[in-house]
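Every protein chain of the complex appears in place save one, which is left out.
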Amino acid sequence: MSHPPNQRSSYGLQTPRTRGVPGTKRYAMVIDLRKCIGCMSCVVACKAEYGVPLGVWRTWVKVADKGKYPNTRRVFMPRLCNHCDYPVCVRNCPTQATYKHKDGFVLQRYNRCIGCRTCMVACPYNARHLIPAKRTDDNLPKLVVDKCTFCIHRVKKGLVPACVQACVGGARIFGDMNDPNSEVAQLASKEKLTVLKPELGTSPSVSYIGGDWEIMDEAHSYNNRTAQLKEEFNTFKRNHEGDAFGDIVEGEPTMRQVSKNFGGFLRTIPHKAKEVVDAFVNLYLR
Amino acid sequence: MDDSVIISNVFHHVAWGTTIAIYFWLVGASAGSFVISSFGWVFGITRYKPLALSASITAIILLLLVPILLIWDLGKPLRFIYLLLPSYWHATGPMSWGSALIFSYPIAMIFYTYFVVKNNVTWAKIAGIVSIVLALSTHWYTGVVMELNPGRFLNHTALAPLLFLTGAFISGIGLLILILWIQNMIVSAEKRINWSLIEEMAQYMMYGLVFDAFLLFLEFMQSLYGSLNLVIGHEEVLMGVFRFPYLWMEIVLGLIIPFIILVSPLKRTRAGIIVAAFLVAVGVYGMRIWWVMGGQYLQTFY
Partner (left out) sequence: MTEIDRREFMKLSAAAAAASACPALLHAMELELGGQDFHQIRTFHPRQRKPYLCTLCSYFDGGFSFAEEGEILKVEGDPDHIATRGKFCAKGLASFFGRYDPDRILAPMKRVGERGAGEWQEISWEDAIAEVADKVSVALADPDSIYLNEGSFKEGGTVRFMDTIGSRSVIRSRLPSIGTKPKQTALEEALGFNFALPDLEHTKYVLNFGANIMETALPLAQRLTDGVVNNKLKLVTFDVRMSNTAGRSDEWFPVFPGSDGIIALAMANVIMEKGLAETGFVDAWVNYTSEQGLRTDYSSGHLLKDLQEFTPERAEEASGVPAKIIKRIALEFAKTKPATVFSHNGVVWHQNGTDGEMACLLLAVITGNIDTEGGYCLPRRFDVAMPQPAPQPAGSTSKRLNPEFPFEVKEGVRRVQVLFNHMSNPVYSSPAASVWREVLKDPKLIPYLVDFSPFMSETAELADIILPDVVDVERHDVASSPTALWPWISMSNPRIKPRGEAQDVRLTLKGVVEAIDPDGSRGMKQYWTFADTKEWVKQAVKATPHTEEKSYKKLRSKGVWPSYGKIDPATRQIVNKGEPVEAEYLTYKAAGFPTSSGRIEIRTPAWRENPRHQDMKPDEFILITFKVAYQTLSMTSNLKYLAELWHSNPLWINRDVAKELGIGDGDLVRVTSEAGHMVTKAWLTNGIHPQAVGISTSVGRTSYGRVALADPHAHASFAREEQEDPDIDHNLWWRDPGTNPNDIVPISIDPETGTQTWNDTVVTVTPAEADDNYGDIKVDNAKHFDLYKKSKAQA
């Protein structure tokens, strides 16, 4: 059986890198932070496009305040999957459920995904999430991992991604980095671009103009949260059923929560059992 | 610090949680007790032969729990079969190797146990060698599956498999000691395991503790001199949020106290050994918790 090239190439260590390789496409997003106004139209557009459930995000905008009164600034940092040219998530997936498309998209095959979340652990950018057990449109996938698709369904129809469409500031610019005439390629040659965690060598396809190192830094983000944000995160951990059970609320006994998490795991037995039974019924009894 | 704050962000779950930590612990304990079981039949240390059966049965039972946990932890439990289908197999995914190991290791162990029961020396040895390789690999793999994530600073260390194997060794012995102790209380006098054997195992456990402490120290050095992520990972995550499993469970209860017991005259008392064995098993459980959940913790704020 011969595989289409994109599937075959997901064997081996990695998909060959395509950045700058003639004859290939490399879709990329440049985010011009000088133009980002933190309006979060991108976030809502993306959520609406895919019916993304509450508590998980394909894209989001991080916000930081800098400086001492009265010399202060606000910084925005839109985030999404980087569609890495050297994606760790693809390398670590045991079932080839996630793969790199030949044009540079890193994509999910929902019907292959077993929901093991290896890719989530592997992704250095938090770009992936497990879809909760319940969502608005029951016909869309659940309990498999999902992520930004660079809106391949739109791009293939000649449209920009939904978040680019919606971007009020015009900060998100999308196109083929390998095409020297594209806007992204021109920006790449004209402006200083930065990427997140360059030291990891993932070769992201999402790059930023005017990035601020502090908001881009993992350690800084952990250390410099407001009390409000900490509390929100703790509420999130308490109330959002992630079906992954690794969340520990700060300031509460750790091991008690570990046991609680195991209890949470046990509580998934009914809905997962239902899935198992349904599958059995569908296969043999219908 | 006050003049540069993150005021808004979205939240992420820790993808692998308690279930995975428990699984790591069980696999480890299984591998550890299997190693003991193999002493007699594979390495020819005959005084360990009486232990072999209980040890391998312990290992099998521990390992049979594993797939149940793992499969149920999947978002799509029924699809666990994809892990074994050649058309889905992904050679570079650590979990692919893991699933192969998790499924073949118990089978090999069952063969081994069968030959042990049948007293078939040659085949028991062959099956034993295969099983011991698989046992070590299975547990090596649990370290590796966390290690091969370059973005998870605390886990991304080549020492990971070694830490896991050492943990497996000591917690396996610890658990086995507990099981043998209970077994001795139940079975008739002639079937009891000689306590001196158990004392000897405790001795091995002590060596394991020393090695474990050494590895932890290496890790500690690395984090002190690492990037800020590692420093914070150690200071705020391990000594902060995960202080209980890290400091109290693993280091104090799981390393220091058993070590003191095992080098003091207490090691000659039954109670001393039992307590030490119990504490070691608990300590390794603590390690599995912070290793799995703490390792991912910091990044969920990013």
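The first chain written gets the first letter, and so on, giving A and B; residue counts start at 1 in each chain.
What we mean here is this: contacts are C-beta pairs under 8 Å (C-beta built on N, C-alpha and C of every residue); 3 or more make two chains touch, one makes a residue touch a chain.
Values in this document were obtained by computation on a predicted structure and should not be read as measured data.
Chemist: Among A:20, A:67, A:201 or A:253, choose the residue that contacts the chain missing from this document, as touch is defined above.
Modeler: The missing chain is touched by A:67.
Chemist: Could you pull out which residues of subunit A are in touch with the chain that's been left out?
Modeler: The list for subunit A reads 32, 34-41, 43-45, 47-51, 53-55, 65, 67-70, 72-75, 132-136, 138, 140, 149, 153-160, 162, 164-171, 174-176, 179, 181-183, 226-228, 230-232, 235-236, 239-241.
Chemist: Residue-wise, where is subunit B in contact with the chain that is not depicted?
Modeler: Touch set of subunit B with respect to the missing chain: 2-3.
Following the convention adopted for this analysis, only the chains that are shown with their structure count from here on.
Chemist: Roughly how far is subunit A from subunit B, going centre to centre by Cα mean, in whole Å?
Modeler: Each chain's C-alpha centroid was found; their separation is 32 Å.
Chemist: Per the contact definition, I'd like the list of subunit A residues that touch subunit B in the complex.
Modeler: Per the stated touch rule, the residues are 10-14, 55, 57, 60-68, 72, 88, 91-96, 112-118, 120-126, 129-131, 142-145, 197, 200-201, 214-215, 217-226, 228-229, 232-233, 236-237, 240, 242-248, 250, 253-255, 258-259, 261-262, 265, 268-269, 272, 275-276, 279.
Chemist: In their complex, what parts of subunit B are in touch with subunit A?
Modeler: Those in contact with subunit A are residues 1-22, 72-80, 82-83, 88-96, 98-99, 145-146, 148-152, 227-229, 231-232, 236, 240-245, 249, 289, 292-293, 296-302.
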